[in-house]
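Beneath this line is the structure, given in structure tokens, with notes to follow.
Removed: one protein chain of the complex. Kept in place: all other protein chains.
What follows is chain A.
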Amino acid sequence: MNSKIADRIATGIFTSLALIIVAVLVALFSFILIRGVPQISWEFLTTPSSTVREGGGIRDQLFNSFYILFITMLITVPLGVCGGIYMAEYAKPGKITNFIRSCIEMLASLPSIVVGMFGLLVFVNTTGWGYTIIGGALALTIFNIPVMVRVSEDAIRTVPPEQKEAGLALGITHWHTIKTVLIPSAFPGILTGAILASGRVFGEAAALLFTAGLSTPRLDYLDLNPFSETSPLNIFRPAETLAVHIWSVNTNGIMPDIREIANGSSAVLVLSVLVFNLLARWLGSIVHKKVTASK
């Protein structure tokens, strides 16, 4: 077989594989959106859910999803970036560093249900908090930190070493160089990692079942005191997220419009992730442009 034919065959195989992937994605998205989008209405998004009656919405679940995402990222990003800085800049190559790296990789491949059970044991029972937002956020942090550390480390490592040398050769300290030269350069990579982690938080159900719970107390959205029991901002209240809601409606829902609620919620979930990604990237590029003065 001559190499020209081999090249054509390879090109053909890779193109068709790519097409299959795109086709699956398009099919999945259109299935979810075609079934779900007609269910979405202002009312659906702004009424609380109902366990027995028809016409329940997803107001609280939608809020909970974003709120848990926010709290999780508030813990995950600083810890993950610090871990990444340590691994990329301070850890001396050797057995201990390799051991830490293996631990991080193992943690990254932990099934989320195991993280959920661990969360139940530690953040729900041992602490005596019960099902709480903070418990869910901490469980998701465990779940996401390995990814965040890994991505941050890689992002910092891909900054050309000349940049670091430039900082140090000007008489700037190592830490200041990390802070003002390496992190801004690594920012797009770190942002991508944070967005990936957010997607996982948004879609996660198993780890939250046992930590943030399957219910939401009656919430008063005008009550902004984070210590009040009815405040949506209270981090010591149970909170069912959208992904958990889809699971629970499908498995033990007794309302008559289970299909509609599940379809609508799925579409909202997918669209939320999409909107969140686009927003984060847009904001990220604005920040990056501002810092690097690029156009």
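As a working rule, a contact is a pair of C-beta atoms (placed from the backbone, for glycine too) under 8 Å apart; a residue touches a chain by one contact, two chains touch by 3 or more; residues count from 1.
FYI, contacts and distances are computed from a predicted model.
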{"item": "Chain excluded from display, named as in UniProt, from \"Methylamine utilization protein MauD\", \"Aldehyde dehydrogenase family protein\", \"Phosphate transport system ATP-binding protein\" or \"Beta-ketoacyl synthase\"", "value": "\"Phosphate transport system ATP-binding protein\""}
{"item": "Hidden partner chain, touching residue among A:I5, A:V52, A:I254 or A:A293", "value": "A:A293"}
{"item": "Residue among A:T180, A:N225 or A:N252 touching the omitted chain", "value": "A:T180"}
{"item": "Residues of chain A in contact with the chain not shown", "value": "92-93, 160, 162-163, 165-173, 176, 180-181, 184-185, 291-295"}
